[in-house]
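With one protein chain held back, the other chains of the complex are shown just where they sit.
Residue numbering begins at 1 within each chain, and the chains themselves are lettered A and B in the order written.
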Amino acid sequence: MPARTPAGPIALWRSQSGHAAASADRCPHRGMRLSHGFVRGEALSCIYHGWSYARPGNCLRIPAHPGLTPPETIRVATHEVEESGGVIWVAVGEPTIQPPRLEGLAPLRSLTAHAGIAVLEAVVGAKAGPEGLVWQAQNSQEIRLLLVPQEDDHTLIHVLLDEKSSASQRVAASRAIESLRRTAEYLQAKGIAS
Amino acid sequence: MIDEWYPVGLFGQIENGWKTALMGEPIEVAFDPGREVKVTSEDGRTLPVCVRYGHVWSSLGKPRKDLFAIPEADQPGRRFVEVGVVRVRCSPLRAVENFLDIAHFPFVHTDILGAEPHTEVHDYKVEIRQDEVWATQVKFYQPQAAKSAAGGITTEYMYRVPAPTCSVLYKTCPPRPGEWDVIALFVQPLAEDLCDVWPWMALFDDVTPMTDLIHFQQTIFLQDRSILENQIPRLLPLDPGMEIPTRADLTSVAYRRWLKRHNYKYGAQLVAQ
Partner (left out) sequence: MKLYDYVLSPSCYKVRLMAALTGVKLEIRPVDFHPGAEHRSPELMALNPAGSIPILEDDDLILTESAAMLVYLAAQAGPEWLGSGTPEQTARVQQWLSFSHRLTASLGGARLHEMLLRPGDIAKLQAQGIAALRELESGLVEQGLRGMRFLASDRPTVADIACFPYVALAPDGGVPLDPYPGIRLWSRAIRGLEHFIEMPGIHRLHELKSEPDAEPGEA
């Protein structure tokens, strides 16, 4: 699936054996977005011509030339990926520290807001730290938000909740986060208009 | 590129006037009181006009030669198929390059123009003939090469690029061995990264209803459209290094070189960014 990081757009994929991987979202052959591609076994293939890439980024196969072993020089840039507590972290450059362990939390959903991080922080009334933003929503339990800046002042929000939450608590939190997004987008639009 | 001819509309559909654009300039195609086709730019200039292959052609500059010839268009017994316009958010040059490519058939036109495991592209010939790019002896296994094809066959192709945003493809004609079906892609550059594509065909096929022929070609082109809108960058890179070709891409390599030699760079990117 596609994702946007400060290092640019990436194609995030999981191999059949369960390993998550991240590569640049562009096939070096003709520039097609690799996030439109398909995963077979341990390789990600481009939808355009079927060129396939291993997790380290080297090209494994060029279907137009089945007998050819692709040269080492054909590769896609990759990023280091860590999975921790149901959250996938992608490193920009060489990571020096491990991603935070968010003990006791379980991921709920991810959504995009047409609002910047500052506006979201203002609505929540707190600043985001390395372990995200803690939001005490009305009529809901504490919600943890991990914020990732996107293009055009949009923000990708990963929502986490106490792992012991009931199904109805989760639905309530999912609705609460949409209200938060509505408020933030209203303020963002108003801020730009004024 | 400003002095080249470009398609700007279907001749049969300009009765009430047709507002469009050419290389960033709004233009209008209509009949004048004497029933002659007239193309006018926004600043009131009357632009050159020719009507050929079912389409109206025009130019913002002064074309130095006639529109390229497709001799098959005058051959008796052929049916002419006007497929209609499809808009694509991509460089007009990317649209042409995709049309010249066969290696994507198994993945993008699955079970129609190609299918795994028949993915191999055998060597073919590319040359410049009278200042046009030509690829010949292109062969590919196809499950359903044309509306009239019943089963899988190895189809032979010839490709021709007679103008920077137009390509003509000749392919084996199942009902008439020895003849070639003609499928052309006429691309109207609206902007460097936006184009209107007008596919057109001249076929030997007396059996298939016209609507089926149109739908077959629209199906193929719409499968390509979702690829074309997701290539990065939108413009076609002319400098080697940004994209990696293989032997299967010789037509594309020749096309890019030909564009560069002629300084055809509207819709192209010259320096890797």
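Everything that follows uses one rule, which is that a residue touches a chain if its C-beta (ideal position, glycine included) is under 8 Å from a C-beta of that chain, and two chains touch if they have at least 3 such contacts.
These figures come from a predicted structure and were not determined experimentally.
Peer 1: Have a look at A:Pro66, A:Pro95 or A:Pro149 and name the one touching the chain we're not showing.
Peer 2: The missing chain is touched by A:Pro66.
Peer 1: Check the options A:Pro6, A:Gly41 or A:Gly104 and report the residue that touches the missing chain.
Peer 2: Considering all chains, including the one not shown, the answer is A:Gly41.
Peer 1: Among B:Arg45, B:Arg87, B:Lys125 or B:His262, which residue is in touch with the absent chain?
Peer 2: For the chain that is not drawn, the touching residue is B:Arg87.
Peer 1: Which chain A residues touch the hidden chain?
Peer 2: Touching the missing chain: residues 1-2, 35-36, 38-41, 45, 47, 50, 61, 66-68, 109-112, 156, 167, 170-171, 174-175, 178.
Peer 1: Give me the chain B residues in contact with the hidden chain, please.
Peer 2: Against the left-out chain, chain B lists 10, 13, 82-87, 89, 107-108, 110, 116-117, 119-120, 196, 209-212, 214-215, 218-223, 225-226, 229.
The rule is short, and it goes like this: only the chains that are shown with their structure count from here on.
Peer 1: Which residues of chain B touch chain A in their complex?
Peer 2: 103-104, 106-108, 116-117, 119-121, 226-227, 230-233, 237, 242-248
Peer 1: Would you pull the chain A residues touching chain B in the complex into a rising list?
Peer 2: Of all residues in chain A, those touching chain B are 25-26, 28-33, 36, 47-50, 62-66, 68, 74.
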